[in-house]
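To start, the structure itself, in C-alpha cells.
Note that this complex is displayed minus one protein chain, with the remaining chains in position.
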Amino acid sequence: MSATAARPSDVLPGLGRKIGSLRRERRWALVTAYISLIIAAIFMLGPPLYMLLTSLKTSAEIADLSRSPWSISEITFSNYAQILGDPMFRGFFYNSIIVTVLVVAITMVISVLAAFALARMRFFGSQVLATGVFLTYLVPDTLLFIPLYQIVGGLGLLNSIWGLVLVYPTLTVPFCTWIMIGYFASIPKELDEAALIDGANWMQMLTKIFIPVALPGIIAATIFAFTVSWAAFVYPTAFITQPDSMPLTIGVVSQLIRGDTFAWGQLMAGALLAALPPVIVYAFLMDYYIAGLTAGATKG
Amino acid sequence: MPSDASAALAPGRAPASAARSSSLRRFARRRSTVAFLMTLPLIAVIGGLVAWPASYAIYLATLNRRMTAFIGLENFDILLENETFRGVIWQSCFFAITAVLLKALIGFWLAHMLHHIPSKGQRKWRGMLLVPWVIPPALSTLGWWWMFEPSYSSINWLLNAFGGPSIPWLGEPWWARISVIIVNVWYGAPFFMIMYLAALKSVPDQLYEAAAIDGATGWQGLVHVTLPMMRNIISITVLFSLIVTFANYDIVRVLTNGGPRDLTHVFASYAFQVGVLSGNIPRGAAVSLFMFPLLAVVAFFVLRGVNRRQKEMA
C-alpha cells in the first residue's frame, strides 16, 4: 500500500527536482520580464505624464520650488482654457488640420494609383521606379530643405500653408507607396484574373477589388501619412516665419515660448493638445498603426 | 480574318507573325500607357520634389554667399577648416552611433521581455511602451526641455531625493550631448521594440522546440536561432535608424538649439543655422550635403538587405 500512497517525487526524486527547477527558471524569467517592462514604462511614460501634471497646475504652484514638482495640490484647467481661448493657437490647429487633410488625400491618391501600377502592371522601367521609391524614402528632409526653401521661395509660397501642402508629400508618398505595393502584391493574382474575366477594366479592378481587399493597408498608410504630416517640423520651421501660417508643431515651439518667463503650464497644455490627434488615432487604431509601422520591414 | 488565320496555319512560320506582333504590341503599349499615367504623379513627386532639389543643392553649394558667382568647392573647403564645423561632424557621428546602438539594445531587450510574458498582457504593454513614438517629437521634446530646466528640473529633484547631485543637463557640453541622446533614445527605442517584436513573432515556435530538444539553453537558442532568423530585420532597422538619427533636427532644435557654444549642433541644425538663419544658402546647402556620402553607403546596405530578405521570402 505504501507504493500507492507515495507521491511521484518520492518514487522518482530526481525527476521531481528537475520539474521544480524548470518551473523556478520560468518564474524568474517572468519576474525579470515584468521588472524590465515596469522600468521601461516609467521611462517611456514619465515625460508625457509630467507634461500632463504641469499643465494641470497653477503658475504659482509650478514656480514654488519648495514643493515636489511631481505632486499636485490643486488641479486646474485654466491653462487649457487660456490656450484654447488664444486665437493664435486655434489658428495653428486650423492650419495643421487643413495641411494634414490635404496632404493625406493627395498622398493616398498618388500612392494607391502608383502602387497598383507597380504591383500589377509590369511596364518599362517599373522595377527601377519601385527601387527609386524606396531610395527616396531614405532621403531625409533635412537634406532637401535648403534647395526646397529656394524652390518654394521662387514659387512665392514661403509663409503659406500651400507651400507645406506642396512639399509634405515628399515625406509621405514614398513610404505609403512602398507599403501599398507590398499589400497589393500579396493579393492573389487569380483575383484580378477573375475580375478581368468578370468584365472589369483596370479602374474597376482597382476600386472594386484592390482597394476593398487591401483596406487594412490603406488604413495603415493613411495613418502613417496623417501622423507624419501632423508631426512635420523641418519644413514648417524653414518655410514659415509668420504665426498666421504656422502649423501646430512649429507654432507651439516658437510662439508659446517668449521672453524669459515661460508660461510652463500653458506651454505643456498646448503641446499636449497638439499631440492629441495622433495619440487618439493611435489609441483607437493601434493594430493598423503598428501594421503600417512594421509593414516596411516585414513586407519589403 | 481568314487570311490572318491561314497565315498562322502555314507550316514552318516563325512563332510570332508580323501581323500578330503588331496587334499584341499595341495591346501591351496600351497597358503601359495606363500604368505610366497612374505612376505619373509619383514620378512628379520623386523627380520634382526629391531628385531635382537634391541636384539643385549640389549646384547651390558651388555658389558664393550672394549666389552671384560660381566658386567651386570653396564652401566645402571653408567648412572643413572651420573648427565649429569639424565639431559638428564629430558630434553628428557620435550622436547617431551612440543613440542607434542604445535604441537597438534597449529595443531588443524590451521586445524579448514582451515576447516572454503571457500574450494576453502583451497588447497592453506594447500599447503603453509605444507612446513616445506616437507623440510628435518636437512637442515631446518640449516636455523633456522642461524636465531638464536648470532651476525647476524635476529630474534633478528626483536625483536630489535619492541623495544625488543636481546635473546641469543643458548647460554643460557633455551633459547636453547626453541629454540629446537620452531624448532620442526615449523617442526611438519603442520603434525598435515593435520591429523586433514583429520579427520575434515570425520565428516559428517549432524551431525553439527543436533547439530545446537538441539541448540548447535559452541563451544558445537566442544566439543560434533568434538572432540568425532576425539578422535581416535587425540590420535593416539599424541602418534605417542610422539615417534618420544622423539627419535628426527636431530634438536638437528644441532641446539645445545647438548650444552650449555650438557644441551640440548636428548637420541638420547647423545647416539650418548657416543656411536659413544666417542667410548663407550656399554654405547651408554644402553643410547638408556632407550627410550625403554616409547616406549613400547606408542606403546601399539597406537595399542589399531588403533584396536579400525578399529573396528569402520568395
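Order of writing sets the chain letters: A and B. Residues in each chain are counted from 1.
Note that contacts are C-beta pairs under 8 Å (C-beta built on N, C-alpha and C of every residue); 3 or more make two chains touch, one makes a residue touch a chain.
Basically, contacts and distances are computed from a predicted model.
Participant: Between "Aldehyde dehydrogenase family protein", "Sn-glycerol-3-phosphate ABC transporter ATP-binding protein UgpC", "Cytochrome c-type biogenesis protein cycH" or "Thiosulfate oxidation carrier complex protein SoxZ", choose the name on the UniProt record of the chain that's been left out.
Facilitator: Answer from the record: the omitted chain is "Sn-glycerol-3-phosphate ABC transporter ATP-binding protein UgpC".
Participant: I'm checking contacts with the chain that's been left out. Which of A:25, A:193, A:244 or A:287 qualifies?
Facilitator: From the options A:25, A:193, A:244 or A:287, the contact with the absent chain belongs to A:193.
Participant: At which residues does subunit A meet the chain that is not included here?
Facilitator: 188, 190-191, 193-201, 204, 208-209, 212-213, 215
Keep this in mind: only the chains that are shown with their structure count from here on.
Participant: So in the complex, the part of subunit B that touches subunit A is made up of which residues?
Facilitator: Listed in rising order, the residues of subunit B that touch subunit A are 31-32, 34-36, 38-39, 41-43, 45-46, 49-50, 52-54, 56-57, 60, 106, 109-110, 113-114, 116-117, 123, 125-132, 134-140, 142-144, 146-147, 151-152, 154, 157-158, 161, 186, 189-191, 194-195, 198-199, 202, 218, 233, 236-237, 240, 243-244, 246-250, 253-254, 267-268, 271-272, 275-276, 281, 284-285, 288-289, 291-292, 295, 298-299, 302-303, 306, 309-310.
Participant: Taking the complex as given, what residues does subunit A use to touch subunit B?
Facilitator: Answer in residue numbers: 29-30, 32-34, 36-37, 40-41, 43-45, 47-48, 50-51, 54, 62-63, 65, 68-70, 109-111, 113-114, 116-118, 121, 123-124, 126, 129, 131-136, 138-151, 166-167, 169-170, 173-174, 177, 202, 227, 230-231, 233-234, 237-238, 248-250, 252-253, 264, 267-268, 271-272, 274-275, 278-279, 282, 286, 289-290, 293-294, 297-298, 300.
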